[in-house]
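I have placed the structure first, in the form of structure tokens, so that the comments after it can refer back to it.
Below is a slice of the complex: some chains, not all, each in place.
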């Protein structure tokens, strides 16, 4: 049964150099608008839910363009405020084969989202109207005001019996490479509010400070995730292991830990067209399976297929609907559909 | 020795989304004009023959554009009438890796070709001036008037000793998935008029109702094609088996059955750039080999190489000349030619 979900997060403008040239070589850019919250709200809309974004955009042509883009994605924009003056941006230069892509950010700390006062959001009213809310560790890295807003909204939703989802997504370039200790209490607060958490063994070790003597990542995962789940009372933990291969393909395997047991998806190997945002597609698949009551095995296979498909789609934001994901799960290679 | 050949069929406008985006994501299209008849006439022109298209186009800017495009392809347009109001179209969204491409048709039944009256064509005069005529099962699926025109032209050519070629090309989306019985008599009439037929074991089973206890497709082919050839007095039957691999490559093997014996090409595996129309390149290779008197082995290798090359070329319509196909048959990987 379709639910009403909301994601809290910043809208980023993505400015991509077409083809495989560098910014110094080209003079054209393609632009779109994304962000973890955007990706989650849009992906769940494609899966039949009502997806809101909770965010703030400037009241200028860039804000107008972002809003129009969100609507095009199928996102409900009634909870997007207009305030502040700027929008966060990143420039993307595609890699090719052995040459990695490059992402260059503009100064997002001054963005409308990151400078929005508490008065622009009515979290109690929002919490009344939604079944689930999604947060991301990128947002948690921004500043104290945003962190406080995240926690207020999470508490309001939890208090009403709504589901709280938190994706750890620790990004060293935002916190600093040695700021785990600084980040830890904020993470712990979000984890203790969350029902569904995206994390893996690295998050458990570096952010939460858990330790293991295992050296292989699967073994580490299986030792540490149950500890974290117990400690923070997490009902569902999920994540992926990715390998990057030399021939423009990636391999991906999803896991889910719930009810005290692990389930793994098949390891999927596939050609990659646009890597950014694929993690959000996986997360959306897990959330959808959880909302729909899929069993854990089906949930993780569905999520992994959703993640795989998102690598084949232009742009950060997943576009696949349920039929397409199920078709990809069944792995029949298809000719052109006509 | 170059021959005069003609293909009877509809000109379709192809509207392709550039890159790997969907129609909902993009705002630009590339367009061209193709169709089985277009592809055959153009491919045989590249191989040195004089290629006519027999068709009907509207007398409006779209018809003008289509005619200019056909001339650019090297097709003789003297047998293209101007009547009716519309042109058939299809929209193409490219797939990537595990994500299949999508084709969406407009309403082609109202097109100039599919509504052209018998008076727009002078089949007797046409038959007097050509050595070979090509038909396709897609055209046979259109309507009674078009079917009747096909058969009249085939009879006129046959009566004058010209060669009749028929490509079965049963497309369920046009006939309906359960309309084999409805289609069968039309197919049987075309088969009995044809000298050269493109078909495989599936056509024999589903369209013609032949049965086999074999389960492997090669075995089925070798049991059923001789039966069909005998029943309908087919001099040359040919076709391909295709496999779609997970890494953006396809594998293709051609067969030819003539003089009571099968010949197979090597199985070719290759990266795919534009899959549509490649079957017509294969067919053109078989026709060319037959017209030139190649032995069956050389004919089927030539046709398979032509089909393979057509997957590497932008657009539906094959562009390779004899030298390029022979070079591809010999399979030396080449560096840039300079």
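Order of writing sets the labels: A and B. Residues in every chain begin at 1.
Just so it is clear, a contact is a pair of C-beta atoms (placed from the backbone, for glycine too) under 8 Å apart; a residue touches a chain by one contact, two chains touch by 3 or more.
This structure is a prediction, so every number in the text was calculated from the model and none was measured.
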| item | value |
| --- | --- |
| Overall number of sequence copies in the complex as this file defines it, 2 displayed | 6 |
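To be clear about the criterion, only the chains that are shown with their structure count from here on.
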| item | value |
| --- | --- |
| Distance from the mean Cα position of subunit B to that of subunit A, given in whole angstrom | 46 |
| Touching residues on subunit A, where the partner in the complex is subunit B | 72, 249, 269-273, 308-309, 311-315, 319, 324, 328, 331, 333-338 |
| Touching residues (chain side subunit B, partner subunit A) in the complex | 19-22, 24-25, 90, 92, 95-103, 105, 171, 173, 242, 244-248, 275-276 |
